[in-house]
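Note that one protein chain is taken out, while the other chains of the complex remain in position.
We just call them A and B in the order they show up, numbering each chain from 1.
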Amino acid sequence: MITALHRAWGRYVRLTTHWPAVASIVPFIPFVLMWWAVVAAGLFPRAFLPSPVDVVHSFADLVYKGILPEYLQDSVMRLAVGAFWGIALGIPLGILIGMSQLAHRALWPLLLFFQAIGDIAWLPILVIWFGYGLVTMTFVIVYTVIFPVILNTVLGVRSIPINMHRAALTLGASRLRIVWEIVLPGALPNIVTGLRNGLGYGWRALIAAEIIVGTSGIGFMMFDARRAGSVVEILLGMIILGVLWYIVDSWILAPIERATGQRWGLVTR
Amino acid sequence: MRPTQHLLSALLFAAPFAVLIGLWAVLVPYFDVNPRLFPHLDAVVLAAIEGMRDGTLLNHIGASLMRVLVGTVLALLAAIPLGVAMGVSSGISAFLTPPLRFFSVLAGIAWIPIATLWFGYGFGAITFIIFNAVFFIVTYNTLLGVSAIPRSVRNAAASLGAGPWSMLTEVLLPGALPNIVTGVRTGLGFAWRGLIAAEMIATNAGLGYMLFVARDFYRTEVIVLGMIVIGVLWLLLDRLVLAPLERATIERWGMVQPA
Partner (left out) sequence: MKSLTIRNLSKTYFDAYAGKHVTAVHDVSLDVAEGEFVSIVGPSGCGKTTILNMIAGFIPITGGEILVGGLPVKGPGPDRGVVFQSFALFPWRTVLDNVAFGPKMRGTRKAERERIAREYLALAKLTEAAGRYPNELSGGMQQRVGVVRALANEPDVLLMDEPFASVDAQTRMTLQEELTRIWQQKRPTVIFITHDVGEAVFLANRVVVLSKGRKLDEIDVNLPRPRSWDELNDNDAFKALSNRVLQLVRAA
C-alpha cells in the first residue's frame, strides 16, 4: 500500500517537472472534492453553500447570456486603465524621489501618510466630487497602484551601488543619460516587484469600488447577487477573480520578476 | 547627540505636513471653496473636538479597532499552528502551496458579499473579513517560513535530543518568525482596507460607516476627519509597531523570503 502511494507520488513529481502547470492545478482537486462532499452531506443549507456543479452551471449560463464576458471586460478594462496611469505616473515620480534628496525629504512622509489612508477611504469624497462613474473608479485604482510602484521604484533606485553611477560619469555619461542607461535598468527588478504588488492591491480596490459604487463588473455582480440572495454568483465571482489573478500573477508577473532579477544577477527583495 | 538626532528627524518628517496644513488653511478659504466639496481646516478641527466630546468619534474608532483586534487574534491562533503543521512536511507544503496562494489572493475584500450573506450585517461579517485577510496570508507565510528552515537544522536539533514540543518552540517557531511577522504585516494591511470597505456596506458603527454616512449629508468635514484618523491610525500601527517588529526579527535572523 505504502509503496504504491510512493510510486504514485514519484510519478506525480516527475509529471510536474515536465508540465509545471500540473502542480498548480492538481492540488485543487481535493478541495473541490471536499467541497462537493460537504454539500452532498447537507452540512449547510443550499442557500449558504451551493455545490460545485451549481457554480459550473451558473458559469455556463452567464457566459451564454453574455453577462459574464461583459462584466469581466468592464472590470479588466478599469483595472488596465488605472494600472496604466498608476505606472506611468508612479515610475517617474519614484525615480525623482529616489534620486533627489530634497524631493525625498519633502514627499516621503506625505507618501506614507496618504498610502495609509488607503484607497477605499477616498470613495465617499470621490463620489461627492465625481459621482458614481469611471472617474471615481479610475482614481481609486490609480491611487492604489501608484504607491507600491513609487515605493519600490525608490527602493530600486537607491539600491543601485554608487560606484555604478560613478563609473558611468567617468565614462562620460550626462546626468540625464544616467537615468536612462543606469537608473532605469538598475531599478527594473524592484519596479517589477512594485508593479506586481500594485496590481495585487489594485484589483482588490477595483472590486471594493465596484461593490460600493459600481454599476457593472465582477464586484458589482457579486454584490448584486448578494442582494438577490443568490450565493452561486457570489462564489462564481470569487472563483473567477481568484483564478484570473492567480494566472496573471503566477504565470506572467512572477516569472517576469524572477527573470529580470536573475538575468542581471540582481537580488529582489 | 542621539536624542537631538531623533528630534531632528521627527521634525523633518513633520515638516511636509506642516506645509500641507498651512496650504490647506490658506488656500481653501482664499478660493472660497464650497464646503460641500471640501471642508475648511477649522470645520474639521471642530468636528474632531465635537466627535471626541460626545464620544461618537471614539465609539467609531473603538468599534473598528475592536473588530481588527478580535479578527486578528482569532486568525493568528488558527493560522500559525496550521501553518506550522503544514510546513513541517516538505511534500505537504509543496502540494498545498497553490491552493493557499489562491486563497491568499482572494483574502479580504472579495469575501465581503459572501460574508454578509453568511453572517448578516454587523460585527460577525466584518470580523470574518478581518479574520480571513489575516488567516490565509499568515498561514501561507508560516508555511513558507517553516519549510525554509534547513533540514540540517531540524536534524541537528533532533540529534541533540529535542522532543516535539521543544522542536516547535525552539526551532520551528523562531525559525519561521520573520516570515510570520511579514505575513502579519501584509495581512493586517489587507485587513485594514477590508475593514473600511466592509464598514461602508455592512454595519452601523466604525470608521468606514462614519465616512459613508457623512457622504449622504455632504458633511465633508466629517469625511476628511475620518480619512485623517484612518491614515494616522494605520501609520501609527504600521510604523511604530509592525515595521520595527519586522525589522527586529529580520535583523536577528537574516533575510526574509516574501510571500
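Criterion: a contact is a pair of C-beta atoms (placed from the backbone, for glycine too) under 8 Å apart; a residue touches a chain by one contact, two chains touch by 3 or more.
Model, not experiment: these values are computed from the prediction.
Within the whole complex, the absent chain has one touching residue among A:182, A:234 or A:253, and that is A:182. Only one residue from A:34, A:56 or A:167 touches the chain missing from this view: A:167. The omitted chain makes contact with chain A at the following residues, 161, 163-164, 166-174, 177, 181-182, 185-186, 188, 263-266.
The criterion applied here is as follows: only the chains that are shown with their structure count from here on.
Between the CA-based centres of chain A and chain B the separation comes to 18 Å, rounded to the whole angstrom. Taken in their complex, chain B has these residues touching chain A: 12-17, 20, 36-38, 91, 94-99, 101-103, 105-106, 108-114, 116-118, 190, 192-193, 196-197, 200-201, 207-208, 211-212, 214-215, 218, 220, 223-224, 226-228, 230-235, 238-239, 258. Those residues of chain A that touch chain B in the complex are listed here as 9, 23-25, 27-28, 31, 48, 105-107, 109-110, 112-114, 116-125, 127-129, 200-201, 204-205, 207-208, 211-212, 222-223, 225-226, 229, 231, 234-235, 237-238, 241-243, 245-246, 249-250, 269.
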